[in-house]
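Left out: one protein chain. Kept in place: all the others.
The block that comes next holds subunit A.
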Amino acid sequence: MSKLKPPITKLDHVRGNANAPVSLVEYGDFQCPNCGEAYPIVEEIVRELGHGLRFAYRHFPLSTAHPLALSAAIAAEAAGRQRKFWPMHHIIFENQQQLSAEALWAFAETIGLDMQQFEKDINDRELEDKVDADFESGVRSGVNGTPTFFINEIRYNGGYDRDSIMAALQKNTANHGSI
(Lines give C-alpha, C1' and ligand atoms only; values in the text may rest on other atoms or scores of the structure.)
Protein backbone atom coordinates (compact mmCIF):
# COMPACT_ATOMS: atom_id res chain seq x y z
CA MET A 1 0.00 0.00 0.00
CA SER A 2 1.57 3.29 -1.12
CA LYS A 3 1.56 6.02 1.47
CA LEU A 4 1.98 9.77 1.03
CA LYS A 5 5.44 10.90 2.12
CA PRO A 6 5.56 13.45 3.57
CA PRO A 7 1.96 14.15 4.64
CA ILE A 8 0.56 17.61 3.87
CA THR A 9 2.95 20.25 5.21
CA LYS A 10 2.99 24.01 5.56
CA LEU A 11 4.80 24.23 2.23
CA ASP A 12 1.89 22.70 0.36
CA HIS A 13 -0.77 24.59 -1.54
CA VAL A 14 -3.93 23.70 0.30
CA ARG A 15 -7.62 24.55 -0.02
CA GLY A 16 -10.55 23.71 2.21
CA ASN A 17 -10.56 22.96 5.88
CA ALA A 18 -7.32 22.05 7.68
CA ASN A 19 -9.33 19.91 10.13
CA ALA A 20 -11.50 18.21 7.54
CA PRO A 21 -12.18 14.51 8.11
CA VAL A 22 -10.77 13.64 4.69
CA SER A 23 -7.87 14.91 2.63
CA LEU A 24 -7.24 14.64 -1.10
CA VAL A 25 -3.77 15.22 -2.54
CA GLU A 26 -3.18 15.37 -6.27
CA TYR A 27 0.17 14.93 -7.99
CA GLY A 28 -0.29 16.68 -11.32
CA ASP A 29 1.41 17.93 -14.44
CA PHE A 30 0.02 21.10 -16.03
CA GLN A 31 0.66 19.78 -19.55
CA CYS A 32 -0.71 16.28 -18.97
CA PRO A 33 -4.00 15.75 -20.85
CA ASN A 34 -5.29 13.34 -18.17
CA CYS A 35 -4.73 16.00 -15.51
CA GLY A 36 -6.57 18.46 -17.74
CA GLU A 37 -9.50 16.06 -17.84
CA ALA A 38 -9.40 15.47 -14.11
CA TYR A 39 -9.29 19.22 -13.35
CA PRO A 40 -13.01 20.09 -13.68
CA ILE A 41 -13.92 16.92 -11.77
CA VAL A 42 -11.62 17.75 -8.88
CA GLU A 43 -12.91 21.33 -8.85
CA GLU A 44 -16.48 20.08 -8.66
CA ILE A 45 -15.60 17.82 -5.75
CA VAL A 46 -13.74 20.58 -3.91
CA ARG A 47 -16.76 22.88 -4.30
CA GLU A 48 -19.25 20.22 -3.35
CA LEU A 49 -17.49 19.04 -0.20
CA GLY A 50 -16.46 22.52 0.91
CA HIS A 51 -15.35 22.43 4.55
CA GLY A 52 -15.61 18.66 4.55
CA LEU A 53 -12.40 18.37 2.54
CA ARG A 54 -8.77 19.42 2.58
CA PHE A 55 -7.26 19.46 -0.92
CA ALA A 56 -3.59 19.88 -1.83
CA TYR A 57 -1.82 19.98 -5.18
CA ARG A 58 1.77 18.86 -5.73
CA HIS A 59 3.84 19.01 -8.89
CA PHE A 60 4.86 15.95 -10.86
CA PRO A 61 6.13 17.31 -14.18
CA LEU A 62 7.18 14.66 -16.70
CA SER A 63 9.34 17.10 -18.61
CA THR A 64 10.52 14.75 -21.33
CA ALA A 65 6.99 14.03 -22.43
CA HIS A 66 5.69 17.52 -21.58
CA PRO A 67 8.31 20.19 -22.27
CA LEU A 68 6.22 23.01 -20.75
CA ALA A 69 5.26 21.18 -17.57
CA LEU A 70 8.19 22.43 -15.50
CA SER A 71 7.85 26.06 -16.64
CA ALA A 72 4.14 25.94 -15.86
CA ALA A 73 4.81 24.51 -12.39
CA ILE A 74 7.38 27.22 -11.69
CA ALA A 75 4.96 29.89 -12.95
CA ALA A 76 2.32 28.58 -10.53
CA GLU A 77 4.83 28.65 -7.68
CA ALA A 78 5.82 32.20 -8.65
CA ALA A 79 2.15 33.17 -8.57
CA GLY A 80 2.01 31.49 -5.17
CA ARG A 81 4.58 34.01 -3.91
CA GLN A 82 1.90 36.62 -4.61
CA ARG A 83 -0.76 34.47 -2.97
CA LYS A 84 -2.21 33.53 -6.33
CA PHE A 85 -1.18 29.92 -6.74
CA TRP A 86 -4.77 28.73 -7.21
CA PRO A 87 -5.81 31.35 -9.78
CA MET A 88 -2.71 30.38 -11.79
CA HIS A 89 -3.42 26.66 -11.33
CA HIS A 90 -6.98 27.23 -12.61
CA ILE A 91 -6.10 29.40 -15.59
CA ILE A 92 -3.41 26.99 -16.78
CA PHE A 93 -5.68 23.95 -16.66
CA GLU A 94 -8.60 25.88 -18.16
CA ASN A 95 -6.42 26.89 -21.11
CA GLN A 96 -4.26 23.80 -21.32
CA GLN A 97 -4.68 23.52 -25.10
CA GLN A 98 -3.13 26.96 -25.52
CA LEU A 99 -0.23 26.35 -23.12
CA SER A 100 3.02 27.96 -24.27
CA ALA A 101 5.83 29.99 -22.75
CA GLU A 102 4.11 33.19 -23.94
CA ALA A 103 0.75 32.04 -22.62
CA LEU A 104 2.21 31.71 -19.10
CA TRP A 105 3.07 35.43 -19.19
CA ALA A 106 -0.40 36.25 -20.47
CA PHE A 107 -1.97 34.16 -17.68
CA ALA A 108 0.15 35.93 -15.09
CA GLU A 109 -1.07 39.26 -16.38
CA THR A 110 -4.69 38.13 -16.54
CA ILE A 111 -4.77 37.04 -12.91
CA GLY A 112 -3.26 40.38 -11.94
CA LEU A 113 0.26 39.52 -10.84
CA ASP A 114 2.89 42.16 -10.28
CA MET A 115 4.79 41.32 -13.47
CA GLN A 116 8.15 42.61 -12.34
CA GLN A 117 7.99 40.47 -9.26
CA PHE A 118 6.77 37.50 -11.33
CA GLU A 119 9.75 37.80 -13.67
CA LYS A 120 12.10 37.90 -10.72
CA ASP A 121 10.47 34.91 -9.05
CA ILE A 122 10.36 32.59 -12.07
CA ASN A 123 14.13 32.94 -12.28
CA ASP A 124 14.59 32.10 -8.62
CA ARG A 125 16.22 28.69 -8.38
CA GLU A 126 14.38 28.07 -5.11
CA LEU A 127 11.09 27.60 -6.95
CA GLU A 128 12.53 24.96 -9.24
CA ASP A 129 13.93 23.23 -6.16
CA LYS A 130 10.46 23.21 -4.65
CA VAL A 131 9.02 21.61 -7.79
CA ASP A 132 11.83 19.03 -7.74
CA ALA A 133 11.10 18.28 -4.09
CA ASP A 134 7.44 17.69 -4.94
CA PHE A 135 8.51 15.32 -7.71
CA GLU A 136 10.83 13.41 -5.41
CA SER A 137 8.17 13.12 -2.71
CA GLY A 138 5.84 11.78 -5.39
CA VAL A 139 8.26 9.09 -6.50
CA ARG A 140 8.85 8.06 -2.90
CA SER A 141 5.11 7.91 -2.33
CA GLY A 142 4.64 5.55 -5.26
CA VAL A 143 3.48 8.02 -7.92
CA ASN A 144 4.29 6.62 -11.35
CA GLY A 145 2.23 8.84 -13.61
CA THR A 146 -0.26 11.68 -13.50
CA PRO A 147 -2.67 12.40 -12.12
CA THR A 148 -2.17 10.35 -8.97
CA PHE A 149 -4.40 10.98 -5.96
CA PHE A 150 -3.96 10.20 -2.29
CA ILE A 151 -6.96 10.01 0.01
CA ASN A 152 -6.07 10.36 3.68
CA GLU A 153 -2.44 9.70 2.66
CA ILE A 154 -3.14 6.38 0.93
CA ARG A 155 -2.76 6.13 -2.84
CA TYR A 156 -6.10 5.99 -4.61
CA ASN A 157 -6.04 3.47 -7.45
CA GLY A 158 -9.57 3.89 -8.78
CA GLY A 159 -10.94 5.78 -11.79
CA TYR A 160 -10.80 9.55 -12.25
CA ASP A 161 -14.51 10.04 -12.74
CA ARG A 162 -16.45 12.11 -10.23
CA ASP A 163 -18.50 9.26 -8.78
CA SER A 164 -15.53 6.97 -8.11
CA ILE A 165 -13.45 9.65 -6.40
CA MET A 166 -16.45 10.92 -4.45
CA ALA A 167 -17.34 7.42 -3.25
CA ALA A 168 -13.77 6.84 -2.07
CA LEU A 169 -13.74 10.19 -0.24
CA GLN A 170 -17.07 9.48 1.43
CA LYS A 171 -15.95 6.03 2.50
CA ASN A 172 -12.88 7.56 4.14
CA THR A 173 -14.96 10.28 5.74
CA ALA A 174 -17.23 7.64 7.24
CA ASN A 175 -14.24 5.74 8.60
CA HIS A 176 -12.86 8.84 10.27
CA GLY A 177 -12.80 8.58 14.01
CA SER A 178 -13.16 4.83 14.06
CA ILE A 179 -9.52 4.24 13.20
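Operating definition for what follows: contacts are C-beta pairs under 8 Å (C-beta built on N, C-alpha and C of every residue); 3 or more make two chains touch, one makes a residue touch a chain; residues count from 1.
The working rule: contacts and distances are computed from a predicted model.
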| item | value |
| --- | --- |
| Chain excluded from display, named as in UniProt, from "ABC-2 type transport system permease protein", "Redoxin domain-containing protein", "Carbon-monoxide dehydrogenase small subunit" or "NADH:flavin oxidoreductase" | "Redoxin domain-containing protein" |
| Contact partner of the left-out chain, one of A:L11, A:A65 or A:A167 | A:A65 |
| Touching residue (missing chain; options A:H51, A:K120 or A:R140) | A:R140 |
| Touching residues (missing chain, whole complex) on subunit A | 2, 61-65, 135-136, 139-145 |
